[in-house]
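Everything below concerns the one structure shown next.
Here the complex is missing one protein chain, while the rest keep their positions.
Here is subunit A:
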Amino acid sequence: MMRFLLLFSRQGKLRLQKWFMPMSEREKKKIIRDMTTMVLARQPRTCNFLHWKDLKIIYKRYASLYFCLAVESQENELLALEIIHRYVELLDKYFGNVCELDIIFNFEKAYFILDEFLMGGEIQETSKQIVNRSIEASDMLQETMEEYMSKPAF
């Protein structure tokens, strides 16, 4: 089971946080601090796996963003790397050549996409196309509902 997923920039600014286990605000803040310090301190050509308390931390850097995923000790680390990569691909397909600014200004979309891909600490859907189609359909629903609600009633 995955415990949390964090996205942060090279300066340590948090761009997305998803927690799969209930935790108090203080704990969350402490974990964010620990993760950013640990991951940002790593040398460039080292392996992507770390140990922290009883969890395995898998991190990968894409352009200026660090994706940091914490899994329990019986999980497959190489597959976790694939999960991170799959999420980046989904973001890329949605935003078209995604960059950090897209995730900053449209953070709620990033969350919606994540919620179509992962749920409760596990993978929900293994097919890229189905996830993309669901997001598009939800967006379409939102737009039509907006239009419908904002149209004057005669």
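Here is the rule we go by: contacts are C-beta pairs under 8 Å (C-beta built on N, C-alpha and C of every residue); 3 or more make two chains touch, one makes a residue touch a chain; residues count from 1.
Here, contacts and distances are computed from a predicted model.
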Identity of the absent chain, which is to be given by its UniProt protein name, from "ER membrane protein complex subunit 1", "AP-1 complex subunit gamma", "Glutathione S-transferase omega" or "Electron transfer flavoprotein subunit beta": "AP-1 complex subunit gamma"
Subunit A, residues in touch with the chain not shown (by the definition above): 14-17, 20, 22-24, 29, 43, 45-51, 74, 76-79, 81-83, 86, 104-109, 111-112, 115, 119-120, 122-130, 134, 137-139, 141-143, 145-146, 149-150
